[in-house]
Every structure is written in C-alpha cells, then in structure tokens.
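Shown here: the complex without one of its protein chains, the others still in place.
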Amino acid sequence: MTVELLPDLVLCVLLLVVAWSALFASTRRDAMALFVAFGMIVALVWARLGAPDLALAEAAIGAGLTGVLLLRAARKLPVSSARRFDYRRHLGALTFIVVAVSGFAVSIILPSPADITANNIDSPVAAAMSDSGVSHQVTAVLLNFRAWDTFLELLVLLFAITGLRQLFPIEKESLEPARTWQLLVSWTRTLVPLLLLVGGYLLWRGSSGPGGAFQAGALLAAGCVMLRITGMLPPLHWSSFAVRGSVCAGTLLFLCTAVLTHSLGAGWLDYPEAHAGTLILMIETLATLSIAIILTLLVAGERKDLCS
Amino acid sequence: MNDALLSLVTPLVAALIVLTGPAMTPRRASVVVLLGSALSFAAALLALQTVTASGATQTLNLGGWEDGLAIRLRLSPLSALLLAFTALIHLLAGLYARFSRFASGDDFWVLSAFLHTALAALWLSADLFNLYITLELIGLAAVAMVALSGPKAYQAAADYLLLSLAASMIYLLGVVFLYSEYHTLDVMQLASVSADSARTRLALALITAGLMLKGALWPLHLWLPAAHAGAPAAVSALLSAVVVKGPLFILWLVWTEVAPADLAREVGPMVATAGMIALVAGGWAAMRSPYIKVLVAYSTVAQLGYALMALGLLMSWQIPQMHIALWLFVIAHGLAKASLFMAAGEMQGTLGTRRLTGLRGATQTVPIAMFAFAVAGGSLIGLPPSGGFLAKWVLLEPILSQPQNWPWAFGILLGTLVSAAYIFRVVVLAFDRATINPPDTRPHLMGHWLALLPALIVWGMALLGEQLIGLLAGGGV
Amino acid sequence: MTPGTLVDILSWTLMAAGICFYLTGALGLLRFSDFYCRLHAVTKTDTLGLGFLALGLAIASGSLHTACYIFLIYLIAMASAAVNGQLLARYKLEQEQSKDDS
Amino acid sequence: MILVQMMRWTSLLPVLIILSSLIPALLIFATPENAARRRTILNLGGIVIKLCLVLLMLLGVSQGLRFRFEVDFLPGASLVLQGDALSLQFVTLSSILWLATTIYAIGYLQKSQLKSRFFGYFSLCVSATVGIALSGNLITFLLFFELLTLATFPLVVHRGTDAALKAGRLYLVYTLSGGTLLLMGVALLHSITGTSDFIPGGYVSGAVEENRFALMAAFALMIVGLGVKAALFPLHGWLPRAMVAPAPVSALLHAVAVVKAGAFGIIRVVYDVFGVETGIALGLTPVLMLAAAFTILYGSIQALRQTDIKRRLAFSTVSQVSYITLGVAMAGPTAAIGAVVHLVHQGLMKITLFFCAGNMAETLGIHRIQEMDGLGKRMPLTMSAFTVGALGMIGVPPIAGFFSKWYLGLGALESGNDAMLAVLIGSSILNAMYFMPLIYRGWFAQPPTAGWPEDNFKKSRFETHWMMLLPPLFTALLSLLAGIFAGSLASPLGWTEFIISQEFAL
Partner (left out) sequence: MSSLAANSIILYLLVAVALVMLGLYGLLVLKDPIRRLIAINIMGSGTFLTMIAFARRQDPPDPILHALVVTGLVVAISATAFALRLILAARESREAAASGSTEAEDE
C-alpha cells in the first residue's frame, strides 16, 4: 500500500514545503523565485493526477508567465533587507494549518471516507460527446457545453487589460532601454518559431487531445513577451486598430456566433450539428489570438504600448 | 428571455464599439455607452413586462444541452426587476459623469459598460460556477474603476482586489464541495437534491464567508470605506448602489434555494443578528468619521445591515414579506446611495475639501447638492413617503405581529436613530451661517441637479409601491 | 538474465547515475560561496544528470517513438541551460563592473 | 382611481387646500432674494386662496357634505385626506394665524437676508400642519408629522449662529426619535387591527380582548411620539431652547403649528383611534392625565423662574398645551369641549403674546422682564394687546381663555376627578403669578432713566413698523371676540360643541 502511495507522498511533501517557504522566505526575491518553483511542482502534481490539459496550462501560465511577471516586478523593486527568522509566525502558521486540516479530516473524511471517493455518477459529458463536434471531452465542455463560461472568461481577460490601462496616468521617463545581448537575440530567434509551432500544434490538437485555446495562447504570449523584451517587436500601440481589434477579436466572434445561433439557428449558442467542429476551431483560433495579445500586454505592457 | 439577454448584450456591444471604434473621444464614447444603458433599460422593462404577464419564471439552457450539462439562465420577476434597476443606476451615473466636472477619467465609459454587462450576467445566471466568474468580472471592473481616480486610490484598489480575489477563491472552494456531493452546479437541481450533511454545511459556510467578504457585509467590511471613498463620485455611486448587491443576491439565492430549509432556519437568526450589529456598528463608525465620502461609505455598511436582517428573518421565518422587504431595501438603498455619493462628490469638488467641517454654510454655497444630500439621507433614514420607508414598513409588519419578535423591531429603531444621527450631522453643519466655507470654483449646477435626480426617484417610489410589492410577491422563484 | 531484466538493470543504473549528478549539483549550489562557482556547478551537473536520466528513461520506455521525444526534449533543455548560464554570468559581470566604476 | 376622484370637487378640495401653500412654497424657493414684491404677492395670494377654500369647506361640512381623497400608498393602508369637523377647526385656526404671522414676518425680516428660503420653508411648514389636520388615517398623519419636522428644522436654525445650531440639533434629536417611536406605534397598531379611517369612537375596540398588551404598547409608543411635539413633561426640553429662533418662527411654530400638531395628534389617537371606552378599559387615560397634570404644574413653576420674556412664554406654552391633554384624558364630553376649544383659544392668545414679545425685542431691544418698566408709555398698543393676551391666559373673562378653563373645570367635576380641578385652579394662580409682574411693570413702573437699550422705528407713524403692530392687535381682538360671542355657533366654542356632539354621539 505505502509503496504505491510513495510518489504521491513525495510530491505532497514537496508541494507543502515549497509553498511554505514561498510565503515565509527571508527576502522578497527568494519568495518570488520559490513561488515560480511552486508553480512547476503544481504542474507536476496535476500531471500525476491525470490532468494533462491542466498541467500544460499551469506550466505555461502559472509557472511561465507569472514567473516573468514576478521577475520583472523584482527588477523594479529595491532589494528588501532580509527578515530575521520569526519562529512565532511559523508556529502560528503550523497550528492554524494543523487545526484546520484535522478539523476537515475529522468532520468530512473520517465519518465516511467511502462516499468522499465514490465515483457513483459518471458525468453526462460522455453521453453528449457524439454531437459536440470535438472528440476531446475537456474542449467539448469548454467550448460547447459550457461555452457561456468561456465567453465570460474572455471578458475577464478584456476587463484586466482595460483595467491595466488606468495605471499609467503620468508621463514618466520610461525605464532605461534594455540593451540586448546578441546571444539573447539569437536565442529568441531560435526559440520563438519553435513556440509558434508548438502553440499551433496545441491549438489544432485541442479538438482531439489535451491542448486548446488557453494553453496555445499562453505559449504564443511567451513568445511575444520574449520578442517584446528583446526589443525585436515594436511597441504594440493601443491606438493602432490592429492591436485593439485583435484584443477584442475573440469576444467579438463569440458574441456574433451567439447572436447568429439565436437569430438563425435553434437557440443561443446552440451550434448546428454539421459545422460544430469547424465553428469551435474558428472560435478557438481567434480566442488564442486574443489571449496571446492580452497576456503579452498584461505581462510586458508599458506606457508606450497601452496609452499611446 | 430574449429581451433579458438583449438587455445584457447591449452594454457589451457598446463597450466593444468604444474599444474598437476609430478616433473614439471620451465625448463620443459617453454617447455610445449612455445609448447602450438606455437601450438596456428599455429591454429590461420589456423583459419585466413579459415575465410578470406570464407569471412563470422562464429558464434557458444555453446551447440546448440537457439540464445537468448546460449552463441555465433564469429570468424571474426579481431578476428582471434587478436588470431594470442596474440599467437605471448606470444611466443615472452615466448622465452624472457626462455633465459633472469631478466625475471620472476618460476610460470610465468602457469600464461602466463592462460592469453593467457583468451585473446583468450575474442577475440572470442560475449556475454556481457561472456566478463565480461574474463575481470575478464585477471585482475586476470595480477595482479598475476605483483606480480611475489616479495614483492616490491605487493602494485602496490593490487592497480591494486582493481581498476580492481571496473571497472568490473561498467561494469557489465551497462550490466545489457542493459539486463533489451532488454532481451538479445548477441551482434548481441543487434545490431539489441538497440534504443537510457535514460536507454541505462546510460548503455553505465557505460560500457565505466568501460572499460576505466580497459584499462587505458586516464582520468582513473593512475594505469598503477606503475603496468607495477613494473612487471618483460617479464610480463610488455605482459601487455602493449596485456592485455590493451582487454578492448579496447570490447569498440570498444560496440560502433560500440551495440550502435545505431547516438548515436555513437554524442559521437565520445569526444572519439577522449580524445585520443588526452591522446597522449599529456601521452607523457608529459613520458618525465618527471626519471625511464626507468615508461617512457615506460607512453608511453603506450600515444600510446593508437592514438587508442582512431581512435576509436572516426570511431564512428563519420563510415568509414572503421578508423577501419583498429585502429587495425593496436593495432598490431604495441603491437609488438613495447613488444620489448621496454624487452629491458628496459635487460638494467635495466645489468646496475643495474632503473633510466634513468644510461643509459649513453648504446651504448657501452649494444649495442644490446639499438638498440632494438631505433628500437622499431622508430615504436612508426611512422618512415617509420615501422608498426606504416603504421597505422598512414591509419589514416591520411581520416583526410587530408577534410580541416575541419585538427585539428585532428594537434593532430597526436603533438603526433608524443612528442613521438619522449621521445624516443630520452633515445637514446641521450645512445650515451654519456664521463661518461659511467659500467654494473654490463656481458650482456647476448641471452636476448638482443630476445628483438630485436619483433622490427624487427614490422618493417617488412610494407612488408605485403597490406595483413593486405585487411584483416581488411572487417569492422570487 | 532475460532481456527484460537486463533493460531494467541498465535503465535503473543510468537513472541512479543521473540522480547522483543532480545531488552533487545541488550540493555545489549550497556549499560554494561565490556566484560564478555556484552557477558553474548547477549548469554543468544538471545537464549531465538530465542526459543520464533521459537515456535511462528512453531505454526503459522501450519504444523508439518516445525515445525520440525524450531526445528532442533533452536537446532543448541542454540548449536553454547553456544560454541561461551564459546570460546570468554576463548580467552579473556587468553589474559588478558598473558597481566598480560608479 | 385618482383621476376619477379629480372629477368630484368634494374629494379635490382637501388636496387643493394643501397645494395652496405647497405650490407657493416651491415658487418662493425659486424667487431671487431681491424680488420682495413678487415674494409678498406669492405669500399673500397663497393665504387668501387657502382661506377661501377653507371657508368653502366649512360651508360644505356644516351642510353635511363629506370631503374625502384617497391614493394607495402601502399595502392595506392608503393616504387619505378628509375634512371632518375637528380637522376643519384646526385648519381654520392655522390658516388665520398663518395670515397674521406672514404679515408680521414680512415686517420683522425687513432687513435680514435669506428671506426667500425663510418664507419657502414657512409655507412648507403650514402645508404640513394643514396636512396633519386633514389626514384621514394614522399613516397620512405620520407622513405629515415627519414632514413637519423636516420643514420646521430649517426655520429653527434660520439664524445659523452656534446657539441656533445647538438648539436645532436638540430639536432634531427630540422630534426624530419621537417620530420613530410614533412610526413603531402606528406599525404595531397596523399589524394588529390594520389601518382604517379615523372614526368617532375609535376602531380598535374589536381587538381589545386578545392582544391587550400589544394595544397598550402601541398606545404608549404613540403617546410618547406625539408627546415630544406636545411638550409633555420629560419630552419638552427642546421647546425653551428653540426660542433662539426669530420671533415669527417661535410665534407660529411653537404656539400654533408644532405644539398644536402634537396635541391634535393626541386628540385623534384618544378619540378617533382608541375611542374613549377602550382608553378607560385599557387603563391608559389615567396615566395620561397624571402626566398632563404634572406638566401643567411643572411648566408654570419653571415659567416663574425665567427672567427672559420668550423663555417664560415658552414654559407657559408647555403648561398650557397640557391643558388640552388633560381635558382629553378626563374622557368626559364637557372636558373634551374644554380641551378642543382650548386648542383654538390658547393659539390665539399665545400668538398675541409672542408677537408683542417680538415687537419689544425688535423696537426697543427688550429681552428681559426687568427691562419692561414703563413700556405702556412708549408702546401703548403693543402693551394693551399683551395685557389682553396675558389676562386671557390667566382665565379672566370675557377673554377666550376663561371659557376653556371653565369647561375644563366643569368636566373635571363631571368626570369625578376633583384633584384635576385643584390642579386647574393652582395653575391659574401660577399663571397670574408669572404674568401679573409683566403687566404691572408695563403700565405702572417708571421708564428707565438711561433710555431704552435700542430705539428704532422712531420715524414710523405708529410706535413700531405697521406690519408688526397690526397682527398682535388683530389676534388680541380675535381672542376677545371669541370670548364675547362664545355662545353663537360661529365662534370656536360653538363649533367645538358641534364637533363633540358628533364625537360622543349625544
């Protein structure tokens, strides 16, 4: 029994230790670095728990882009002095967690561990897969059964970027121009095509296997961020229609399909059987484009991108 | 149902037009967004009319899939009324922002249209995870709007966003525990299947904690004054009038439909007591705050106490009057608070001071804004014939019918006195003729009159009190 | 000694070697005082460790298809480790030079 | 439903009476400060229209017509305006006195600023008072009761000095908490018996058996809520301090509108909501009687101790208004006549006294009683009006005050509580003790050798501005006529007998 549980145990201990130190690290930069490591371990745990889509997404979004965000923030922040080891805080945290987890275990798990892990009802998704237009269940749920969630999802990204535009009120002298090393430029030149290739593959693969709009978008965003940082990509001026158009492309298309399916088809977001697959692919492509641009602006957007 | 979705989509289309439109100056953006709000208001009224005529709540499975799978939208008389209410508040706040000098930055229009869409999505949704995303949308839009008023509000906006994210995570955890037991996220299916088990209790506790933190309900309200006071006038009007009511709607939805009845009856008194304490604590804090907009923000916390008490009593007694009282409060408070914040913003801008002492002699320097403040304050206190009085009357009726419930009536009495205290604290200062604080700039009358408009509407609510009560009597299901 | 157990023994030994190299790398990271030594320790040993690990896994997987996958992954990992090492060292050097002359 | 009623003039009239002072109020708010002529026209026009409408209604009621207007407001409780005999008496009283006070106020505020704001709130307050008089059920009464508080507050703090603001805050604390208690009482009663119109004899008798305790609680809440405005003993604190307001404000508000609204409310609650029998059955009226009696004595004793004229008049109002509560609480027909007629007489006499006090303060700067020596020589007309008012308050015939005290005494004997007769006599003696010195100083003492503190209006033909002199004389004459022609039907006493005959169905 324990041998079979060993890998999970190792991962869990690793997860908790890294999370703990990410929170209570001595300096702020250590905390950020450890949090990126935490993101990687979470991706591993999810892969272990049989969720390849999520492992991909977590690695690309959670560890990748959040890592870039944090490290760019670290560059702007002054080096904070190391905090003395505060055993009181650690003790408090330990008791808080032990009490909560044991309470949860006693009240929820112990009385009936069986029905916690019972898998009596198989999800209705399998039955409705036949006329969903795609063969991979997660993508079917995301883009067909719960398409309204994904539409609001794209809105969340749109809200975030509109919100970000408020944070550059005053014309400040921009950071000193990042002098780029030739090594970095050549490395970007090799890596970005690869990212584009993998992103495209993930997008196409989404309909039949793990992958999809969000993971592909994240990878493309990573590529754009590298280009943007090394200065090879000119600033994405918000005033140009291309940038604004692509930012709203995903939402606009989703909205049009919703309205069209209502007026012409059977009902809101009720895709016609024959074209469900192609419609989903179209929506996914434009969604990937929007996600890539928005994530790039979120991570590497400066005043000259967003406000000029 | 189509009108309701039209009322949801119109502001979104307006926002997208403003975002992608060529050479979109703030003036042109305001016209597009105001048109969007007006259209959305008309569509909401149409939806209200159809749903009350047919009498039954309409549901729509998005995408045509069967119940367990698809996200289900629901249009009940209550949600139609809330749609109309949100559109009206956005119209009023938009008009005010359009003509007043102190309203907001230029991106106000896109964000207010987005906020309107998110709220409409929340009122219509009957799926717990979908409600999580709409909560997140509202949180992001609200934070972005608080940040509109420049760098001095960033700290408050950051705290607001952090707490709102934490609250959403706690809410999501609760939803997941419910899903793990009943395998459905749809509110109506949950209503028929939910039982009183340990996991359901934990889930409901988590959901309630998350929503109370997000909706600034009493014990978890500390982030609200800084955020609402820091925001520009039109934004704080929107925040206090409508945004804070989203989590309250979900709390009501969860405790009256998803939770089993006897569990709700057990928790009811606690919620009502929290409401009563909120009434007094919020009022006491408002009385002691030296800043105008912080006073108005704390009065939001206090007035939410009324709504919380109505919800608590609805849960423990399961009678329709409490349902009517709860939603009358929400609407009356929304309109009154919108006018109060706009008037406070105008006075603060014209007299050039954030402190209360700067209001001396306001009846001479900024008469119309002060009149708007007093009239809106009158509805908050619940003076007849205002909307606040209507709601308080409907709340008092069932409480006073049995002597053993009279302590709640005492709570309401205390709440009324406390709210009278902090409203008239401002009004009395305004009548001071000895040391008048001269205005910095010439008062901009258009802004003052627009600040007065919602207050007059809330006082006119008494005329259509019967229809409102008849509409809400359907029990909201 | 059936071929199966031979493959197992071989892959396990290779993986064990890989893990040893990782351990030495980690030890180097902790023990060395200077930035450049620690950087040196980490990049060198991790790449080598990864190589052994990849080889062991490729043999254990038994199918050529996955072996090629693993080899491709190894290539990219090696390239990125080398570039990162270079960039970190160069950045550190420039920081020290700017500190000396300022 | 509303439109149908608009057709019939009998239901339109009550609304018109209220609008006749509401619309001028809004127009006056809008008139600029210097348009004095337009403001005066609006004021006087409003009064004349209102008086004609009231006259029309008086004729209608005496011929037995019913005036009723209804618009639905709350579930089970609609806003009702109706003109029955009792409400008409109060409406006529407040309209006539509003005429006198407006003329007085125009003269009084000649040189001060913010006149538009003052007269706007002034007519708003009168429309609230008329609304209280015409209200047909408890909900409408509560509505106008709260509006009266909001309309009178700006008048109390009109001067805007710190003292005025302090008095205003105190006024608000008392009246708003009173209003909330009244709201609780009305809501409690509504939950027990539902809201029906005011019916002579009350509509609560049916529910006495099972929720006896709740009815007593409702009665107590309502009486305390109304008691604040009727200045019953523990709740009277705001009245003396509100004297800091300008003279016309203290004249109309604290002699007629606010205080009388409280007393009128008590009359409505005891007679038309609970009814006399239920009042006795629940054992409530004796408690009220004791409170009223104590307030009468307390008010008179406090008045004795005051040195400032207006504060002495304020405390005398506190005790005089409790005469009305006393009469109502004694639950006999004659006592009721005494109470209701005292409502009118006290209004006429007290307003005369306030006008004269205002004249003295404005013309000669006299505020304290010692400064009144030899006033008769300098301002004979004002002093004679003051004397008529003071003697009337003491109860000297033929001035109106005597009749109400006479009926109250008779009622006390008739309903068997002789102690109340002793209280009435005691308070009359106290009245004499605190009014006689003023009259003596005015007529018989020597004017101050160093001259009066101020001496303006020297150039005007009369002793002071004619618009400040005419109203006190007019009201003094009225109180005399009300006394002399007490027997005829046209007088307040005659009309009260008509009311009480309906009330007690004799």
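Details
The letters A, B, C and D name the chains in turn, as written, and every chain counts its residues from 1.
The rule we apply is simple: contacts are C-beta pairs under 8 Å (C-beta built on N, C-alpha and C of every residue); 3 or more make two chains touch, one makes a residue touch a chain.
The model shown is predicted, which means the values in this text are computed figures rather than measured ones.
For the chain excluded from display, the touched partners among the shown chains of the whole complex are A, B. The missing chain, though absent from the display, is touched by one residue of A:Ile116, A:Ala242, A:Ala266 or A:Met282; that residue is A:Ile116. Checked against the full complex, the candidates B:Ala157, B:Ala310, B:Met342 or B:Leu383 give a single residue touching the omitted chain, namely B:Ala157.
Only one of A:Leu9, A:Ala127, A:Ala242 or A:Ala266 touches the chain withheld from this view, namely A:Leu9.
In the full complex, chain B touches the omitted chain through residues 129, 133, 136, 139-140, 143-144, 147, 151-152, 154-155, 157-159, 161-162, 165-166, 168-170, 172-173, 176-177, 179-180, 185. Within the entire complex, the positions of chain A that touch the omitted partner chain are 1, 4-5, 8-9, 12, 15-16, 19-20, 22-24, 28, 31-32, 35, 38, 42, 45-46, 49-51, 53-54, 57-58, 61-62, 65-66, 69-70, 73, 76-78, 80-81, 83, 89, 92-93, 96-97, 100-101, 104-105, 109, 113-114, 116-119, 122-123, 125, 137-138, 140-142, 145-146, 149-150, 153, 156-157, 159-160, 163-164, 167, 212, 214, 291, 294-295, 298-299.
What we mean here is this: only the chains that are shown with their structure count from here on.
If you compare A-C with B-D, the chain pair joined by more contacting C-beta pairs is B-D.
Once the centre of each chain is set as its mean CA position, chain A and chain C turn out to be 27 Å apart. Between chain B and chain D, the centres computed from C-alpha atoms are 43 Å apart.
Look at where the CA atoms of chain B average out and do the same for chain C: the two points lie 57 Å apart. In chain B, no residue touches two or more other chains.
Those residues of chain C in touch with two or more other chains do not exist in this structure. The touch graph of these protein chains is an open line. You'll find the chains touch as A-B, A-C, B-D. Of all the residues in chain A, the ones that touch chain C in their complex are 181, 183-184, 187, 190-191, 194. Chain contact summary for the complex, chain A toward chain B: residues 104, 107-108, 111, 116, 121, 123-125, 128, 144-149, 152-153, 155-156, 158-160, 162-163, 165-167, 169-170, 241, 244-245, 247-248, 251-252, 255, 258-259, 262, 266-271. On chain B, the positions that touch chain A within their shared complex are 2, 5, 9, 12-13, 16, 19-20, 22, 60, 62-66, 68-71, 73, 105, 107, 110-111, 114, 117-118, 121, 129-130, 133-134, 136-137, 140-141, 143-144, 147-148, 150-151, 154, 180, 183, 198-199, 202.
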